[in-house]
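One structure below.
The complex is shown incomplete by one protein chain, all other protein chains being positioned as in the whole.
Entry: chain A
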Amino acid sequence: MGGKTLTRADLAEAVYRKVGLSRSESAVLVEMIIDEICEAVVRGESVKLSSFATFQVRDKAERIGRNPKTGEEVPISPRRVMTFKASNVLKQKIADAHLDRLGNSHDQPDDE
């Protein structure tokens, strides 16, 4: 298990399987969901999808970078970037799944 790369087609297949829309309508809806999230982020809104993740836009100030090949200093222009913060539910789910795969129990106390 693992190591595969899923695409829109796999998400559409999941919608078809779980919700029972036609395959083509499932694909249209997956696209619409991704589009609406993109549009909101581009407008500068943060997108909070509970028990999944938060997407936020942050403004980065100009800074001086370096061309690693030549060592030359170059200004990096100010820009907007999107940040992704996974919810605790998602982080826990991933951590638990990996522990299960190692055959460990995950009900031992977490002492971080």
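Worth a mention:
Everything that follows uses one rule, which is that a residue touches a chain if its C-beta (ideal position, glycine included) is under 8 Å from a C-beta of that chain, and two chains touch if they have at least 3 such contacts; residues count from 1.
Operating definition for what follows: contacts and distances are computed from a predicted model.
Of the names listed as "Protein translocase subunit SecY", "tRNA N6-adenosine threonylcarbamoyltransferase", "Integration host factor subunit beta" or "ABC transporter permease", the one that matches the UniProt record for the absent chain is "Integration host factor subunit beta". On the side of chain A, the interface with the absent chain consists of residues 1-8, 10-11, 14-15, 18-19, 21, 26, 29-30, 32-34, 36-38, 40-42, 45-53, 57, 79-82, 84, 86, 90-91, 93-98, 101, 112, using the contact rule stated above.
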